[in-house]
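Apart from one protein chain that is not included, each protein chain of the complex appears where it belongs.
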Amino acid sequence: MSAATIQKKADVLVVGAGIAGLQASLDLADQGKQILLVESQPSIGGRMINLSKVFPTLDCASCITTPRMASVAHHPSIDLLTYTEVNKIERTNGKFHASITKKPRYLDETACIGCKRCEEACTTFLPDEYDHSLGAKKAISIAFTNAIPQYPVLDMDECLLCGACAKACPTQCINFMQEPQEIEAEAGAVIMATGYNLTEISAKKQYGGDIYPNVISPLQMERLLAPHGPYGGVMRPSDGKIPDSIAFVQCAGSRDKSLGVPYCSRVCCMYAIKQAMLLSGSLPIADITIYYMDIRAFGKGYEQFYQNAKAMGIQFVKAKVGRISEDENHNPILRVERQEDCSQPEEVTHDLVVLSLGMVPAWIPDRDGIIPLEIGEDRFVRSVNEKITPSLTSMEGVFAAGTMTGPKDIVDTIVEAGAAATEAANYLRSQEGR
Amino acid sequence: MEEEKKLSYTEQIKELRARRGEGSKEKQERSKEQIKAQKAILAAIDKEAKTVPEIAEATGMNTQEVFWWITAMRKYNKVTDETKKGDYIAYRKK
Amino acid sequence: MGDHNNMKILLITTMISSYPGANTVGQAHLHYSPGTYIIRVPDPVVFPESFYMRCYEKGIDGIIIMSSGSDCPYEGAYRRLSERVARVYVQMKENGIDPSRLKLTTICTVCKAAFLKEINEMQKNILQARADKEGVAA
Amino acid sequence: MEEEKNTQSEENESEEIRVGVYVCHCGGNISDVVDTKAVVEALKKNPNVKIAKDFVFMCSDPGQKLIIDDIIENNINRIVVSACSPTLHETTFRKALTRAGLNPYLYEHVNIREQDSWVHKGENEAATAKAIRLTAAGVEKIARQDPLEPIVVNAEGHVVVIGGGVAGMRAALALIKRGLGVTLIEKGDRLGGRALELDRVYPTEEKASDIVSQLENAVRAEKIDVRLNCEIELIEGFVGNFDVQIRGKDSKIDKVRAGAIVLATGFDHYQPYEGEFGYGKSPIVVTLPEFNKLIADMPQSDKFTYKGKDIKNLAFIHCVGSRQMEGVHQPQADGRVNDYCSRVCCTATLHTINKTLDKFPNLNIFDLYKDIRTYGHGHEDYYEKASKRGVTFFRYTDDSIPEYAPSSNGSGATLTMKDVLTWNEEVSIPADMIVLATGMVPRDISNLVGMLKLPTGTDRFLQEVHPKLRPVELANNGIMIAGTCQGPMDITESCAAAGASAAKVSILLSKKTIEMDPYVARVDEAKCDGCKLCLAECEYKGALFMAESYAHVNPALCVGCGACVAVCPPRAINIAGWTLDQFDGMIDAISMEELEPATVPA
Partner (left out) sequence: MAITVNPDLLKEIKEYGAFDINACFNCGNCTAVCPLSDTVGSFPRKLIRLGQIGDKNRVISGPEPWLCYYCGECSDTCPRQAEPGEYMAALRRYAIAQSEPTGIGRLMYRSGVFAVIVTLLVGIVLGAFMQTVKVGKNPSHWIFGAVSYQMIHYLGIAVSILAVLTIVGGIMKIFNRLSSWEGGTKPAPGKWVSALKQTITEIITMKRHREESPASEPVVWYRSHAWIHLAIMYGFIGLLVATTLDFVFLELLPLHLSIFWPARIIGTVSGLVMLWGVSAAMLRRFSKEEKNAAHTSLPDWWLLIFLFVLALTGYWLEIATTFKLVSPVNDGIMLLHAAMAMELILLLAFTKFAHVIYRPIALFVYFLNQA
C-alpha cells in the first residue's frame, strides 16, 4: 500500500538542518551544487531557532536564524526534506546511496496552507517539546510559530481520532491513513551535521534535576527568556512565581568524570552569562548568581561580555555546587563551598536554578548506525586530520560540521560548516577527474 | 494509495479506531480529564483574575498542573494575562 | 473599539526584523486594531522628514517606525534614522502635531508582546492628542 | 548596463500600465473575515486596474494559471496578489511572471492574511476596508515600478591570499582545488608563519614542522603563484575586480587582478614591558614562546640548568598581556588595554608544562592563573595531566596580581599573591625561573587597513561583518579573513576559518559573473543638481561618488540602505524598487477616506 519509492539525486547529501547543516547547504548551493538536505524534525533551524538571544552580540536568535532558514527553503538548488529519517548511507563506486524515510505528518503537504485551523480545532493537549515541556501543544500542531515549513504534524500515538481537524481543514489535506514514504537518494558527497544533545538533567543525582520542578535546563531557560516563550515572561514552573533570586550551576554536565563527561562543553559559561544578563534586563531587581569553577570566555568579544556582566551586578561565585535540595515551597537549596571568602560549606536558597548542562553528541555511529564513522574517546565523531582539516571524517567523501565533532558555539559551528562545504566541493571536483 | 484516498474521513477514523482497539478508551478518558481540568480553571477565573496559587486553592489542583494549563490556554487564546499581584501574574478567562 | 477604527496608524517595518515580527503576531492569531497599515522597507532611513509630514497631512493619525535597532545590517543607518526622527519631532512641533503621534522603536522577528504594546500605546496617544486638541478648540 | 536601463525605461514609457489584481481566499482563512468580492469590486474602479479577480487558492496551479493567462491574453503588465505573507509566496508568483514572459519585478505581494484577516477576526468590515486600502497601495506601488534586472559584474577567477602562514596556505590550497587561480603573498622568506616557532602542537602532538611541510608541499605541488619576500603596495577596485600591486624584494611592482582577496596576516606575540613580573630586568623571567624555544632541543635530564644555574622551582603566570583591566594594567601604546582573552595561552601553557615535566620530571612547577580555559578537544586532558603530575595551581584575581620580588641572593625570586583557592590567604611562591604566558596582539597591518578602509574592532583585530552569522567576511565585499588577523585562534580554528573563507570566495567566483540584487541606489541625472549632500550619508567607500557634475552609484558597492535617498532635495536619488514616489502613492491609497479608487498622478 505504501507508494513507490521516490528516487532523488544530488551533488551533496546534508544530514541535519540545524545552523551547521543550513550553512553548509547554503555555502554549497550558492556555488551551484545540488543539495539534498534532510532533517528529522518537522521544522528546520535546529537548536538555534529556539534560543532567546545569542552571545556576545545579544542578537535575537530567531531573527538571525529565520532569514537563513528562509533562504534554504526557497533556494532553487536545495531540495529540503523535513520530518525525515536517514536509515542508511552506503558508499559504492564512489557514490553515496542513502535510504531515507519520510515520516507521515498525516496530511498532504502540497495542499496544506499552514492556516492552523486544524490545531485550533484539536482538543488534545500535549507537552510541547519545543518549549522543553514547559508549554503545551495540540496533538496536531505546527512545531513553533516561525517554523519552516509551516506544516503541522499529527501525533498519531496521541490522537483521539475525533476527526475535528479534518473537518476544520479548508483544503481537506488531512489523511489519517498516510504511510511513511521511502526515498532512495544518490549523492557524490555527504555532510553530516547532526548536532548535540544536552547531558541528561538527571545525570547528577545530587542535583535532583529530574525531581525538583524549579531546577531547570538551560534550554528551558532559553524558552523562558525568548520573547515568544511559553509563559510570556520568566516565571518558575512550580507555581508561576516571578523569581527574585536565580542561580546558575556551572559544569553541571561537563568537566566531571563521575558523569562520564570529562571534557569542557565550551558554551555553558557564555550561555549562562548571557542568560544572566537577559534576566537582569527583564527582572531588574532579581539577584542572579553564577556558581562556577573557571569562567571560560575564550572567544572573540567573550571576555568583554563577561566583564560587562560583572559590572551589571551579576554575582560570580567560585564554587562547585555539591548538592541541591528543596524546601516545602519548592525553593531549591544549593550547598556550596564559597571558597573565595572561606573554606566552609554554606546553604543558599534560590527561587529558580538553572543547571548549566553540557553537550553530548546527538547521534553516535556505533549506537545509531546509518554510516560507520569513527568516534573519539568523547563519543563525538572523530576528525582524522584535526589540525588542518577538522571536518574530515574517517570515511572518504563524508564530512562533519558543527557540534557533531565536539561541543562548539554558533560562530565556530558556522565557520566549520563553511570549511566542510569547501571540503565537499573540492572532493566533488577531485572525483570528477576520475 | 488511490484506493485509500477514496475513504471518507469517517471511514478512515472507523478503520483506525478498530485497529487501535482498547487504546481508544484510555485516550478518551484522558481527554475527559483534560476538559475537566480546563473547565475547572476557567470557572475559577471567569469573574475575577487569579494567580496560579489562588487558582490552585480554588480548584484543589496542584500549582504546577494549574500553571501548565494556564500556559496551554494562554497559547490558544482562552486565557489572558491581567495585572501583576505580588510576585505572580493574575490570569483571566478571555 | 469604534474610536480605534476611525484611526489610521502607519507601521513602518523593516524587511529583516519587524515585518517578519508582524507576521509572527499573525501566525499566533493575536488581535489588534484593523486601523493599522504595515509597509515594509529595506530600512526606514530612506524616508526624508517631508515624508512623515506628508503622512500627517494626508490624515495618518500615528506612525510607529519599527526599526531593526542593533540588528540593523546597514552601517550607521540606525544612528542616522534616530537623528532624522529627532528632526521630524522638531517639524511636528512647529506644525502643531502632537509628538506622541510618532514613535521610533525596535521590534524583532518574535517580539509579539512588544508589537501589540506599541500599537496600544499609540492608540492611547492618538486619543489623548485628539482630546487635547478638542479641549484647546473648546 | 546603463544603456540597458535606458532602453527599458523608454519601453516602459511607451507602454500603458495595465495592473491585474488577484485576491486570494486562502480557503476561508482570508475570505471568512475579509469580503474578497468587495475588495475585487473596489479595486476594479482603479483606472490602472484592468482586471481584478478572486480565487480560493491563488498559490495553487489553477490560481497561477489565472495570472499567466491574463498576462498573455489580456496584456496585463503589472501584477498584484493579495494573499498571505510575501515571505511564503512572493517567489512563487515571481516565477509565474517569468513563465509568462513578464519581468518578475513587476509584481507586488500584499499581505492580507498574517497582517489582516488573522489579526482582525470579528471585525470583518474594518478588515475588508483595510484589505482594500492595502491592495490599492500595492497597485499604486507597482504602477510606479520599472522593470528591474539583477546587477551583474565581472568576476575574475583569481584570488590573492595575503599571508603565507598556516591559514593562508590552507585557504590557498582550498581555492586552487576549487579551480580558481591563487597568488599567495608572504612577507617573510619562507612559508609557515608562526607555526614555524612551535615544536609539537596540542592536542594531536604532531610536530608543527610536519604540519607546515605537509601544507607547504601541497602548495608547491599545486599551481599556486607563491610570492615570498613580497608586500602589498596598493589595492584598488571592488568585488570581482581587484587590482593588487605587489612589491617584491627588489622593490619591483607587479600587478595581479583578483576577484577576491583573503587576508591571513596573522598575529604578533604580546611583548611584556620592562619590569612586568621582572621581565627584562631579571634573566630568569622569560615569555612562553621564549621558554618553548629554550627547551625545544634540551635532552631529558634529572636536572634543569638555565644560564648555569640549577632550576628547582619553575613558575608559570597566565594572562600576561591578555584580559587586562583598565586602571589595573599598564595600557598599550594606543592608550587601550588588551581586554580580550587570547584563547590559546591556557592550553599552550599546560601543554608546555607537560612537555617540561617529560624532560625534567624532578621540577617543582607552580601555575598561577585567573581561570583555566582549556576549552577545546583534548585540552582539559593537559590540565588534568599537569595536576596529576604534581603541578601546584594558584588562582589570582585582578585585585591581587602576583607580586614579583627578586630574592636577596639575586639568583631566584618570590611571587606573592592572595590565593583564591586558599580562601584568599596570602601565599609566597619560590621561583628559580618564571615563564610568562603571553597572549596574542594584532599584527600591524595599518597600510592594508588604511588602503581598503578595513573595519577593526576595539581589540584592534579585523572586525567581521557579523560575529555570529558571517564570521569570515568583512564589510568590504569580496574581502575575506582567515586566522588570527581576526582574533586569537589555534591552528585548528585558523584552518577551519580558512576553509570557510574559501567557501565564501568560491560562492562569489564560481561563475564568471557575480549577480546581485537590483535594489540599489539609482540617480536620475536630469534631476541631480550636484549638491553632494548624499555623499556625506554613504558609509560604503566607492559606492557613491561625483562625476560630470552629478552623483554616480557603483551598484557593485551599494548595499541599498537608502541613507542617501532621504537627504536629496530634488529626489534625484532613489532605491530601485523602493522609490519615494512609490511610497507616496501607497500613503495616498492608505489614507483615502472613502474606499474610492485613487488615481495615479501623471
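Order of writing sets the chain letters: A, B, C and D. Residues in each chain are counted from 1.
Keep in mind that, in the parts below, a residue touches a chain if its C-beta (ideal position, glycine included) is under 8 Å from a C-beta of that chain, and two chains touch if they have at least 3 such contacts.
This one's a predicted model, so the numbers in the text were calculated from it and none came from an experiment.
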item	value
Chains still shown that are in contact with the chain withheld from the display	A, D
Residue among D:Arg389, D:His552 or D:Arg571 touching the omitted chain	D:Arg389
Touch criterion as defined above, residue of A:Gln23, A:Thr171, A:Gln339 or A:Thr413 at the omitted chain	A:Gln339
Contact partner of the left-out chain, one of D:Asn74, D:Asn154, D:Ser301 or D:Thr422	D:Thr422
Residue in contact with the excluded chain [from D:Tyr22, D:Phe366 or D:Tyr519]	D:Phe366
For subunit D, residues in touch with the removed chain	364, 366, 372, 383-384, 387-390, 392-393, 395, 416, 419, 421-422, 425-430
Contact set of subunit A toward the excluded chain (per top definition)	204-206, 251, 255-259, 293, 319-323, 335-337, 339, 342-345
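Everything below uses one rule, namely that only the chains that are shown with their structure count from here on.
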item	value
Between subunit A and subunit C, centroid-to-centroid distance (C-alpha), Å	36
Interchain centroid distance [CA atoms averaged], subunit B/subunit D, Å	47
Separation of subunit A from subunit B, taking each centre as the mean of its C-alpha atoms, in whole Å	28
Per-residue multi-chain contacts in subunit B, two or more chains	none
Multi-chain contact residues (two or more partners), subunit D	87, 466
Sites on subunit D touched by subunit A in the complex	26-29, 57, 59, 84, 87-88, 91, 166, 170, 174, 177-179, 201, 203-204, 206, 211, 214-215, 323, 325, 339-341, 343, 371-377, 379-381, 384, 395, 420-421, 423-424, 457-459, 461, 466-469, 471-472, 486-488, 491-493, 495-504, 506-507, 510-511
Interfacial residue positions of subunit A with respect to subunit C in the complex	57-60, 62-64, 66-67, 116, 120, 145-146, 150, 226-228, 232
Partner subunit B, residues of subunit A touching it in the complex	1, 3, 120, 123-125, 127, 134-138, 158-163, 166-167, 174-177, 213, 230-233, 235, 237-244
